[in-house]
Every structure is written in structure tokens, then in C-alpha cells.
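Inspection log for the structure reproduced underneath, given as C-alpha cells.
Every protein chain but one is kept in place in this view of the complex.
Think of it as A, B and C in the order they're written, each chain with its own count starting at 1.
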Amino acid sequence: MRYIPNSAQERAQMLREQGLDAIDDLFRSIPPHLKLAEPLNLPPALSETEALNYFRSLAARNAIRPQVLSFLGAGAYDHFIPTITDALISRSEFYTSYTPYQPEISQGTLQAIFEFQTMICELTGMEVANASLYDGSTAMAEAVLMAERITHRSKVLIAGNVHPEYREVVETYISPAGISAETLITCAETGTVLPESLSSLSEDVAAVVIQSPNFFGGIEDVQAIAEEVHRAGALLVVVVAEAMSLGLLRPPGACGADIVCGEAQSFGIPLSFGGSYCGFFATREKYQRQIPGRLVGLAYDGQGRPGYVLTLATREQHIRREKATSNICTNQGLYALMATIYLATMGRRGVREAAEQNTQKAHYAARQIAALDGYRLRFTAPFFNEFVVSCPKPALETLDRLLEKKIIGGLPLARFFPEMKQELLVCVTETIPKAEIDLLVEALREIGEAIYS
Amino acid sequence: MRYIPNSAQERAQMLREQGLDAIDDLFRSIPPHLKLAEPLNLPPALSETEALNYFRSLAARNAIRPQVLSFLGAGAYDHFIPTITDALISRSEFYTSYTPYQPEISQGTLQAIFEFQTMICELTGMEVANASLYDGSTAMAEAVLMAERITHRSKVLIAGNVHPEYREVVETYISPAGISAETLITCAETGTVLPESLSSLSEDVAAVVIQSPNFFGGIEDVQAIAEEVHRAGALLVVVVAEAMSLGLLRPPGACGADIVCGEAQSFGIPLSFGGSYCGFFATREKYQRQIPGRLVGLAYDGQGRPGYVLTLATREQHIRREKATSNICTNQGLYALMATIYLATMGRRGVREAAEQNTQKAHYAARQIAALDGYRLRFTAPFFNEFVVSCPKPALETLDRLLEKKIIGGLPLARFFPEMKQELLVCVTETIPKAEIDLLVEALREIGEAIYS
Amino acid sequence: MNRKATTHVNQNEGLIFERSRPGRIGYRLPALDVEAAPIPELIEPSLLRDDDLAGLPEVSEVDVVRHFTRLSTWNYAVDYGMYPLGSCTMKYNPKLNERVARLEGFAAAHPYLPEALAQGNLELIKELEECLAEITGLAAVSLQPAAGAQGELAGLMIIRKCLQSRGGPRKRVLIPDSAHGTNPASAAICGYQVQTIKSNSRGAIDLEDLRQTVDEEVAALMLTNPSTLGLFEENIEEVCRIIHAAGSFVYMDGANMNALVGVARPGDMGVDVIHLNLHKTFSTPHGGGGPGAGPIAVTAELEPYLPFPRVVRETGPQGENRLRLDYHRPQSIGRVRAFYGNFSVLVRALCYILSLGPDGLREATETAVLNANYLAHHLKSDYELAYDSQLMHEVILSDKRQQRFGVHTLDIAKRLIDYGFHPMTIYFPLIVPGAMMIEPTESEGREELDLFIEAMRSIAREARERPELVKNAPHHTRIGRLNEAEAARRPVLRWKKEQKQENQG
Partner (left out) sequence: MNRKATTHVNQNEGLIFERSRPGRIGYRLPALDVEAAPIPELIEPSLLRDDDLAGLPEVSEVDVVRHFTRLSTWNYAVDYGMYPLGSCTMKYNPKLNERVARLEGFAAAHPYLPEALAQGNLELIKELEECLAEITGLAAVSLQPAAGAQGELAGLMIIRKCLQSRGGPRKRVLIPDSAHGTNPASAAICGYQVQTIKSNSRGAIDLEDLRQTVDEEVAALMLTNPSTLGLFEENIEEVCRIIHAAGSFVYMDGANMNALVGVARPGDMGVDVIHLNLHKTFSTPHGGGGPGAGPIAVTAELEPYLPFPRVVRETGPQGENRLRLDYHRPQSIGRVRAFYGNFSVLVRALCYILSLGPDGLREATETAVLNANYLAHHLKSDYELAYDSQLMHEVILSDKRQQRFGVHTLDIAKRLIDYGFHPMTIYFPLIVPGAMMIEPTESEGREELDLFIEAMRSIAREARERPELVKNAPHHTRIGRLNEAEAARRPVLRWKKEQKQENQG
């Protein structure tokens, strides 16, 4: 096999040197009857050409642009990705190396993570950030667990407009830990959390978890919410599923959030059907020893030369075992690097410009759609690049009609909110030209008119 | 502009330091009226996304598999290319470096070229090979010029079955040099050079140039030809346009060739519409100081550590100027590296297996086609992976009909040989599955029958 | 300098923030093509950031390329040479997998594509599940877990959920003292007390001891097989019998499956749940710390508890085969992450499995085990073997013989760097004092193994003759040993404008 250097001859020779005659002698500690009598029942090996053709045929069975136009968002966003991102993460030194346990020959990875931590702090307005977590949903779960460790309280309040899949993940994580989650009802009109609704928080609440922009695209009044939450001695966890919004919106850290976590996919990471992505996690310095996951810090060698190392390891499973702040080990290193490269390339002005284009295009689309007979914006809160449209026809039907025109109009909210039969979650990023927005609007108009005519 | 680090501010600052106030001051040596008054009349700058989309749209206007099946060869061959080839030449250290003038920081490139030279020697059966030339056609031209330098004779005989475009290039190169080229008539039946035809070579012939496999795919009897040529004191130049054949055929060097040159495109280099490719050039050690182009040799440093350097530079233009063996400077370095990686990856067994598959598939196709009513093989000589088919209908018409079935049936020879109206040059490489060959055969049958019915 | 490596000039590079200069630009977006309204009219100013993102750098594309290319040259990599981290299975990452994972149809597919428009991805997921079920000998597989540790957590939750349905989740999880830290950590998150069980002198589970310890409060035994000592648990069947007899489950940490694939199957041994590390056994790149993927395979009994959604095959109205996502899984533990897993990793793993086929997979396993035994055979004369039993895919040595010269495992590891190798895993497993855990994998050819042996022997000699040389290693890297203790005492976890990271020498 071409991935195995030693030839059959060499292997035989190496066996002989050890005084063995058959490979099987090496497996003598496995009870004979447990050994496979015949080969695994898998397809025979494919040549490189055959494998490539097979995967091409699979890939061809997924619809992507230009075959379809898509207005899907809802936690996974189609943003511009600079070509250099892939060129740089394709350096063997980055993608074929392990977690940087040996700093003297891992400074490339370590320094890049240190830069990632810094950028996340800058974007979120927090003081410390870790090296990454699996994704936005698990980052939120880790935030809840950390809040419990800090407050020793066992209840969390999660806004009803947080990404439904994120909430499902938290449910899974906390149930064994004996933490209970309650849903914080949001305003039917604005679609956002009303600070007032938090005025009488009970004393056993460890944390209130909100998402901004929320699942419906609406921007929360984090500042006001933070005040209420802190009054009750609870922590405020702000989740950011669309990190691009940080380029434009007031950083949660500046609004009083105690933990800001979320998904960095928007920063140069391909959609790839939902993964791999990159969870980020930031908090206050005073909580740094409670942070889950890897942390990289500055260090010096004997001659006073600066370098970087994995640090505060006493939080981690390999040292603390069952007392660790988390069980995470392998995280999303290479994807944190992608995000770092993206943020460096776009930089101060690029992230801002991209964020503004998202807002402008989404609002243009919203204006056009809202102007159509029978369509309206479901919520009134200000939004970033996503908004909910109430359609004259059931959303599913509307989407089917759009699909006939090779347009994926958005996400039918009934999927998560059965009562929202008519509602469609529409996302417009900077990658969608005006012409495509106009196609969507025109198609919706036709579908709408079909009813009244 | 993102490719220019210094910002406008920095540039202004740097100007000031030099006591200048305007960029224009730097161009004061250009007469004012020669300076462009307004910007170049070119399209405004494209963003990365726009550029990518534009080139995608251009690329989409070329027909490649799977849109069409192709049996084109004739000097450019579709062979399997291992994925690692592109991964490795994409290392910045290889593709963003210059010709290795400074050996201490260019050993990677130098050692790879040394390996390339060795592999070319092994494949051709020669003693020395250079670091590459532009392509097969210019390699052939350089061979003719070298033969003239060595023999001081001014006539070359070029077989009529050498790639027509190669012959055109030689004509261009030699006319100013006062070398005259004559065409060596080949056998109408075998399509090859008859050794007898060389029995009475005149004394003023510097070299006889043959191609094997020749343009019609036929394999020449190099050995017998070499004897005749040497008897007249001329040199034998053997051109190899389909280098894959070297995996199976007797190396020209072992048959007495004095210069073996050709095109290495078959070794891992994409078709890319005819370039960039990689010319190779090999000869006898006694002629090494007459070789055109770069040569890499072994050297040692003060501590006796081995390394590689560009050597025998006294042959080259930068030292010898008008007396140089060639004017070549930049050659095809990265593509020689591609070929080296390909040959290392396929190795002894892979090159052999690929070459055999070409022969087997081409002969299978030839058998099937020859068995069809009205079709026959034009020439009787043994062939490698290309052969000439005489069609019952004019080749151009046949090709048009095939194209309706999304098949590019081969090259119409009338393009270069007006008398060969019915002839089609068909190439079958290892990349063509049996099913596709059968499609071609079936389509030809239908077209053929259409006549008789 | 030595046969494996020497030193060469290497570029310095500061932090990207230090490269930043006002006005530099690294990108170009298409011009905005819709009529723009002033942002404050779209979103209240109070909700907008007012720091102008000053904290992000301003650099050109050239700056970014130079910066990260230079950084990369400071790393060691599998593509450089042997990377013998024990238990990490640092095998070759095929370039074909990288190419395939980048196909637009995969990379640009949105997770919420209508199922009919994502059949290729669903097929890929289902096919990989089926391959892994066959490889592990278990009934069903979920690809959702993002890494091994999350696989452990999901697996334990499944056990917990099942036990609950039988009356109660129980209290304890048994974990051998040789286990990886994620095992106890995962058990704790899953709400279990961890009871450590001692390995016997042969590094195996003591059956008697196990019988004593197991009771009806034990939810599961978490077993790594082969263990982190590189040993196959010879009594695996009896162990499973004992555990099952008590109504509890056997969870197998499959991080070391590179020693078993194609040779033996955990399912056949009695294991109930196992996680696999695709970024180990199945060649997907470690990426300097992820992403990985930690699929779990379970018995038929536990299948209903797997995370949702599940990809299921069905026949459509026209009798065509198609796949869909099944969200209606009443007994499921729920989700462990959003969407369907680290899909881009899954693509690579399937490409690996299909490229090797049954024979290739077995050949890889056999060669990995052969290479490890080859190392043990040639190193035991100079280093203390932790256990002199039949080894599988890795060998554990200790610094016992070197200690008397004041040379410790850490020193030996650092000195290996000067010899052009990445060090082995050190001080793990915890039960072996000064452990050096070496896993060559099948990706190492004989010469590389011989160079490693030569280096280790040479270091053993140096330890005797020039201990200081070893204790102060590495000597050939761009920086020396970093003071990690100090770094943890006063952590600096981010760059700040004020504080320039200056040479303190």
C-alpha cells in the first residue's frame, strides 16, 4: 500500500531480526478466536483515480452555487474566503503537526493561537479567550457548565430565541450534571429578550444565556439585559452564532457580558455541511482559571527570548482528570488558524466593510420583500444580516415554489417552531449580488400574487 | 492594493526622508511628454471574487472530461497525475524561489534538478542530461544547433514523420544560422524511416533527426538507423514526444543515439492547452561542454559536506554571451520538479505499468476499430499508444459526427498532411476506461455503416 | 551535526499586530451594489461598536503570507519525519484526502440544504457509518462527536440513558489507572464518580480485583484496548462478562484502534460502546490541535440512544433509493453538537478507508505493530521497558536507568529534538514513572526507525558521558526550553498594544 513505506520484504526482514517468522506472532496476545478469520467486509481498495471520481460523483449530488442561489444562514454563513487562507493552512507544518506539547518545535502553531486569542478578545471586548472549542453550540454548553462552577447555582435561563440546536446541545450536556434549564420567553413582537422579563430573577440562577444577533437575526439589548442579570448575581452568557456581526455591533464585553462564546465559522471557514467549524470562548480575567480548553501564554527561555507555551494546564483533563474544567482535548486548532488568517487578511477595515455590506444587503432585501403584497417582516427588532419573513403561503410551499426557480429561499422556521408555519428565516451576506436578491424578490412576488389572482 | 505592503502614508513618509515631495520626482529622468497623461486603458481592478468568477467563466468555455471524451494526443498526452505532485510543487520554497544562483540557500531546488538529470539519463540511456529546456520542440532545435557545433556541417535531415510543429520550430531556429534542413522521406506503408534510405548519406550532413514513437505513433528501428547515420559521420538525434514510451521501449541511448531530447509533459504535467511543459535534453559525456542550458553538479564545501551547484557555466550566456551554447536562461524548473516527483512516485514499477497500460489499451482500441467495415490502420509499424486510422469518410466529417456524441475522436491528419484526408490520429492512454473506447468504436461503426446503408 | 538533522538559517517574525501599519490593506471585496443607507439609520448607534475595531491588524496580503509562512517553518510536522507521540497515532495524512475534502460540492454545501439537494453528503455519512460498524463489529455508528473526548461523553450518556430506562443511572464508572485523562473527565461531566482500578504487574486489569469492585452502582467500565501501555487486554472477554453480569456496560476507548483494525473487532470481544479517533486511526490531520472526529459505535441495544439526527436510507415514491435525516428519536440522548459532526474530517476518513480497502487496512495495522515491536527490540538494551509483554502499536520506556546520571525523561525528550525528531509522549501513562510512550505507526520506514534508534542510543550514551548536554537540550532550536512554570504563574494570554513582547535577556 502506497501509504506504508516498508515493503513486504522489509517487514519480513524486520520480523526475522526479532526472531519471529510470521506477522501473526505479534498478535499472540489476542485470543485466536477473537481474530478475524477473513478480511473485513469492505469494498476493495480504490486507485487514486477511482477514489477521486467516486468523491466527485458524491460531491456532484449536492446543490451549490451556481446551480442554486441560497439564502440560508441560521448558524452557518456563506462569506467571502480569501484564497490565501487555504494556501497557508495547507502548509504541512500547520496541518500535519500535533497539539503543540513541545514548544521548542511548535512555535508556529503556538504564536498563531496566541494571535487568535488576542483577536477574539478584541472582537468580543473580553479579557481572555481560549484556543478554540468544537463549535458554537458546545462553546455555549461549556459556558453554562463554567457558570455553574463559578456560582454554584444549578439553574440556567436560556432565551427562546437562541439557536434551537445550540439549546439542544446544552440540554444534553447539563442533564447529567443536574443543572436545569428554563426557557426565557422572548417578545412576540420584537423577537428579542425584554430586559424587564428578567427583573425578578430567582437567586438560584447561575446564568442567563442570550444570543445576539439572535436566531431570528435580531440584535439584543445586551447592556440592559446585563444589568438585570447582574442584579440577581447571575452571570450573563452571550452567544454569537454570526461572528461577522462583531465587526459592526457593540462587543458584548463592552455591554457587561461575563462570558462571550460562539461560532467563528464566518471568519474564513467553509460551510462544509456544518463542520468542521470553530467554537470560541472568551471571559473575564478573574475567571481565567475556570476556562475550558487550551490556553496559550507568553514565556521566556533561559536567554530571555520570548516564546509561547500551552499554559494553565492544571485546568485540564490530562493533569486534573475528573476535576478538570472540561474533558476537551483535541479542539479545532487548524480552524482557529483559518480564522486568524482571515482576520489578519481582512483586518480592521475588511471586517468592518464586510459586516457593513451584510447589513446593507440584508436590509435592502428586507425592504424589497416587505414591500410585496402579503409579505411582512415578522419581527421589529433591528437586525444584522438575517430576518424573518411572514409569507402569504406556508413557508414550505413557498420554498418548494422557489426551488423550481433554483432558489433556496431560506430556512422554514416551522422546523424548530411548529407555530411559525408561514415564517421563513432569510439570510443575505456580502457574497450575494443585488441581481440575486432581486431574483428572490421577484420570485416571491409571483408566488404571492398567485394567491390573490 | 493588497499586493503592495507600503500604504500611501508610508510611501509619502519614505519620499520625505529622501527629500522629495512627490512620487513623480522619482521619474524625472523620463521626458515629461513620454509620461502617460491618463491611466492605462484597461478594465478597472477586479476584487478577488470577481476575478475568480471571471476566470471560472472562461475555464467553463473549454470542453474537458466529463463533458467530452477525448482521444487526442499528438504531442500532448492525458496521463494520470498523482495528487502529491501538485501538493509538493505548491510549497512556496519551490515555486517562489529563483534559479539557484546561491547554492547555500537553494539546495532543495539543486538536489531536485540533480535527481531529474539522473532520471532522464536512466530513461533515455544517455550519460548526461540538462536541467530542462522550454519544451520538446525547442529541445529538438537546440539538438540540431549542437550537432552543427560538433560536426561543423550545415545540413540536417529531418524525418517526415517528426511532429510537424517541432519541424516548424527547427526551421525557424536554423534559418538564420545558415543551416539547411531536408525532409527524410518515410515509408508509405510502415510510416517509419527505412534504414536503407540512409545508406548514402552525404558528407555534409550534421545530423539525422528522427522521432520515436514518431508522429503517427510508430516505433522506429533506432538501432539500424543509428548504424547508417554513424557510417556517414553524422549524429543521430532521437526526439521523444511521448516520454511515457520510455517506460517500455528500448532507450535510444542503448540504440546508439547521440542526442536524445524531447518532451517530459507525460510525466505528471497537466495538458494546460499546450504549456507550460518541460523539454529534456540528454547526450554523451564527451559532448557535455556543448550542452545548452543549465547543468547541476555535485560539489563539496570546506568541511567536505556534499551539495549541488549550477556548473559548467562557461557554456552559458551570462558568461560566454554571444559565444554561449544557447541563449536560454529561465527554463522550466518547476515543471522539471513535477516530472521528478512523478517519476519518484510512480517509480520503477509505476512507469512500467503505466506504459504497458497505454500499449494494451491502444492496441485494444486499434483492434476494435480495424475490425469495423471501412476502417483500417493506415500504417503497419508497431506502435505505443497512438495509431493512424483511415476512415471510410473524410476525417473531418467523421470527427464532426463523433462530436455530436461528445467524443473528440482524435486529430485529423489533413491539418498537417493535406493528402491524408481520410486519416485520423487516435491516442489512447491509461486514463481512458474500456467503456469509453467501446463508445468510440460503436460511434465509428454507426458513422461507417451510414455510408453503406 | 548528526545523520538526521542539522541547523539552517530560519526567519524571525513578530506578532501580526506588530506588523500592523495604518492604511495597509490585505483584501478587496466587490463594491457594494445595493443602495446603501447610513448604518445608524438601520441599527441604533447604541448597538454599534465605537472602537473602529482598532484591535485588529492592518496588513497587506504579502504581510499575511510572509507572517504565517515564517511561523510555519518553526513547527515540526509529520511531513518532516517521524512524530512518535504515543497514543496520538501521528500517521501520514494522505494528500488525496485533502484534495477530496476541498471539492466544492462538499466545501460549499450548507448544513440546512434541503435533503433532496444534499444526497451526496448524506450518502457519504451513511457509508462511513457502515464502514466503521463493520470495522468495530458493532451495530450502529454516530459520526456526530467532534473528537474522542466528546465521543466518550456521548458514549457514557448513552449508557446512562439506557440504565435510567432500566431503573437508574447508577453512580460509578470504573477507570483503570492507565487511562487517558479524558476518560475520568468525561465520566465526571456525565455525572459519575470515578473509581480508579489498579493495573496489575503485567499492566492488565486484575480480574479478582475487578470482581470485588463491581456492584450494581457501577454504570460502566471504561477500558482502553490496547491499553495506553501498548498491551492488549488478554482477558477482555472475561472482563466484559464480569461487567455485564453486574448489569453494567463496557465502554472502550478506541484511540488505539490502529493496533486492531482488520485484525480483531471490539464488538466481537463484548464491548458495548466504543469511540474512534478518525484523526488518529483513520489518517485525518491533527492540524496542530484539531479538528478531529470521535464517532461512536454501539450495540443494537444501545442504538436507540444515539444522538439525533440519524441518517436513514429509504425508498422514495418512485422506488428510488434516497437518504433522509431522522430527527424523531424519542430515546436519543439528544445532540452533542450542532449539525452533523466534523463533516470535512469525515470526508477524509472515508477516502482513507476506501483507498486502503480491507487488505490495506490490515496491512497498516500489522505494520504499525511490527514497527513498534522493532523499536522495543532495539531500544530495550539502553532503556528500561515498562512492561516486557507482547507489545501492540506502541512501546513504553522509562528513564529509570538514566536517572542515576541526573537525566530525566524530559531531558531525553528535549534532546531528541536536536536529533531531528519530535519527542515521544512523556510522563504518560501516569503509572509508569518517567514514562516515554513511543508510537511509530505504519508510516515510518525502516531507515527512519533506525535513525530514531540511533538517536535514542546516542542520547543514552550522552546521559552517561555528558549528562549536561542532555539536561540543557535542545541546543539546535530557535529558542531554548521555555519557563512554563513562570508562564503559568503570571499568565500573559493575549497581546496588548502597550506591552511589546521584548527580549528579556
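The rule is short, and it goes like this: a contact is a pair of C-beta atoms (placed from the backbone, for glycine too) under 8 Å apart; a residue touches a chain by one contact, two chains touch by 3 or more.
From a predicted model like this one, the values you see are computed outputs, not experimental measurements.
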| item | value |
| --- | --- |
| Omitted chain's touching partners, listed by label | A, B, C |
| Of B:173, B:216 or B:379, the one touching the omitted chain in the full complex | B:173 |
| Touching residue (missing chain; options B:197, B:290 or B:317) | B:317 |
| Interface residues of chain A (partner: the chain not displayed) | 1-10, 45, 47-50, 83-84, 87, 92, 105 |
| Contact footprint on chain C, counting only the chain that is left out | 3-12, 19, 21, 24, 28, 60-63, 65-66, 69-70, 73-74, 77, 79-81, 92, 94-95, 355, 417-418, 420, 443, 445-447, 474, 476-478 |
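Rule of thumb we're sticking to: only the chains that are shown with their structure count from here on.
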| item | value |
| --- | --- |
| Chain of greatest Cα-centre distance to chain A | B |
| Interchain centroid distance [CA atoms averaged], chain B/chain C, Å | 46 |
| Chain A and chain B, separation of their C-alpha mean positions in angstrom | 49 |
| Centroid distance [mean C-alpha coordinates] between chain C and chain A, Å | 20 |
| Residues of chain B whose C-beta touches two or more other chains | 48-49, 83, 87 |
| Multi-chain contact sites of chain C, meaning residues that touch two or more partners | 24-27, 29-30, 58-59, 61, 63, 65, 69, 96, 98-99 |
